[in-house]
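Okay, here's the structure, questions in a sec.
A single protein chain has been omitted; all remaining protein chains appear in their positions.
Showing subunit A:
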């Protein structure tokens, strides 16, 4: 077992290792291709979003954000995220716990099932809910009889978002928990801890960084989801429009400043998520390296 404190570093004589055999022009060409690609496909769109949003000045930007429908879309998006992220957090932890720490029949099937939302087009996910809860759907008549509105209302949007963001937390935790094994929990139990205490004092601290990382990704996706939500929302302005849907509506109405202003918020969210994710990776990586080998 290597002591993490005693590490020797090879002195870096050359910035280029012997494994690089390409000639100088080739290296430069490859680098340029990569940079151009990144610039055109990632950086440029981001700049355009902000440029268009502020095209008519800062006043117009904030005015369009202050629009009642826009504010309602922001509220709804926050509400959907606030509902679906905690639910997925609970689901993700329990699923990862079950898969990583126990042996049972159908484990492989459950693992595949968790991945399903990743492999299925979000539009299909939305359609499933239409077929299930729609007026002609499986449960449609029953829901109508009891006066419960799911489709074209907030519950439908939350459900669709939850479905799409299902795998994020669980996927993040399963490999981590599998690597950590059952040893720490068994130790806690042998010391007299209840199952809940073992989870709270031992399991949760062991997975906290991975968990935070998963929640962050889950949140970004929950706020940005378009396809599935679009199918179940019904696009009722001020009622069932989330931010991504509202962007589309505004854009189709040739309200470029409005559309890009909302888009800039989403882009800003994505940037914040990326920065947090990078910070977490730095932190989380150091923690993993320090605790590895137990």
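Everything that follows uses one rule, which is that a contact is a pair of C-beta atoms (placed from the backbone, for glycine too) under 8 Å apart; a residue touches a chain by one contact, two chains touch by 3 or more; residues count from 1.
Everything below uses one rule, namely that contacts and distances are computed from a predicted model.
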The complex's invisible chain, by UniProt name, from "Aspartate carbamoyltransferase", "NADH-quinone oxidoreductase subunit L", "Sulfate ABC transporter ATP-binding protein" or "TonB-linked outer membrane protein, SusC/RagA family": "Sulfate ABC transporter ATP-binding protein"
Chain not shown: contacting residue from A:118, A:142 or A:201: A:201
Touching residues on subunit A - with respect to the absent chain: 1, 3-5, 183-184, 186-194, 197, 201-202, 205-206, 290-291, 294
